[in-house]
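The complex appears here without one of its protein chains, the remainder shown in place.
Here is chain A:
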Amino acid sequence: MSLKTRIIPCLDVKDGRTVKGVNFVDLKDAGDPVALAKAYDSQGADELCFLDITASHEGRGTLLDIVSATAEQCFMPLTVGGGVRSADDLVALLRAGADKVAINSAAVADPDVIARCAAKAGRQAVVVAIDARKVENHWEIFTHGGRTATGIDAVEFAKLAESKGAGEILLTSMDKDGTKSGYDIPLLKAVTSVVNIPVVASGGAGSVDDMPAAVLDGGATAVLAASIFHFGEATVADARRALAEAGAPVRPL
């Protein structure tokens, strides 16, 4: 009877459509993020994450509509990220129905954005997303979808984000993302051992069997995955079973 490991399917949304969700079981329109969200809700996902990769300004309004439509039908926690620049952006997403908002590039460019967001909505609503890649003997933050090196140490930045008021870290390994070779356990360990806020493991899940290590060895309190769920390779129930068998606490359903 304690806090359970959260299993978080993540949907990449572009101009109002889900990308990557091409082979989802029993779904007429896998490109419809709201339909996908409902499917994951009924699978018993512990939380949902929308990452907006829309470049255009017009697409932002569409994102708010999607968040609103999802919140209308899914009574579960929803984290939304991508392109959040300011506390006003954060508030707009929360008003639409998000519970937490992930800030990435804007927080790296100006860490005080984290403090302004936390002051406006409480730290529990502020997730700082860190995309890190190993460079020589440390992990460096990359922004703008992993294209821009910043020279900033990811572990140090995680500490800074916590001190500025982040309520959670969404930690993505750029080395592991898309490789399906498992989460980056050393990176997770490096971050979870220096911050006292929850850390979500992201990047690299090739199967549900990769998930227990992120929790039991990496110290993550939640595991995020995209393609293994979207392509129907695994269900949330499979993830729950794999975690439970390895001894990680999960929600009984």
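Please note the rule applied: contacts are C-beta pairs under 8 Å (C-beta built on N, C-alpha and C of every residue); 3 or more make two chains touch, one makes a residue touch a chain; residues count from 1.
Keep in mind that, in the parts below, contacts and distances are computed from a predicted model.
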Undisplayed chain, where the name is taken from the UniProt record, one of "Phosphocarrier protein HPr", "Peptide/nickel transport system permease protein", "Tripartite-type tricarboxylate transporter receptor subunit TctC" or "Imidazole glycerol phosphate synthase subunit HisH": "Imidazole glycerol phosphate synthase subunit HisH"
Residue in contact with the excluded chain [from A:A37, A:L94 or A:L188]: A:L94
Touch with the omitted chain, as defined above, among A:G61, A:G122, A:G145 or A:G178: A:G122
Contacting the left-out chain in the complete assembly, out of A:M76, A:I152 or A:L216: A:M76
Residue numbers in chain A that touch the chain omitted from display: 1-6, 41, 44, 46-47, 71-72, 75-77, 94-95, 97, 99-100, 121-125, 167-168, 196-198, 221-222, 251-252
